[in-house]
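Only one protein chain is missing from this complex, and each of the others stays in its spot.
Now for subunit A:
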Amino acid sequence: MPATNAVHERWSLAKDELTAAQAAAVILTAGALGFALLLIQEPTAHEAMHSFRHAAGIVCH
């Protein structure tokens, strides 16, 4: 069906445009940011972001 074909096109377009290093840079940066904001449970870091986590509705102790 055409819609999914178009998504495939986007996929190959991305592969043509980005080098592996550029793609890795994007994924790693987003991953680092996501990890820091969502997963860190180290007490001081967690405490410091406490009201952010409550305001964003992310799981908190």
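Methods note: a residue touches a chain if its C-beta (ideal position, glycine included) is under 8 Å from a C-beta of that chain, and two chains touch if they have at least 3 such contacts; residues count from 1.
Heads up, the rule we're going with is that contacts and distances are computed from a predicted model.
The protein name that UniProt records for the chain not on display, among "Bifunctional protein GlmU", "Oxidoreductase domain protein", "Probable cobalt transporter subunit (CbtA)" or "Transcriptional regulator, IclR family protein", is "Probable cobalt transporter subunit (CbtA)". Across the interface with the omitted chain, subunit A contributes residues 1, 3-4, 6-7, 9-11, 13-14, 16-18, 26, 30, 33-34, 36-39, 41, 43, 47-52, 54-61.
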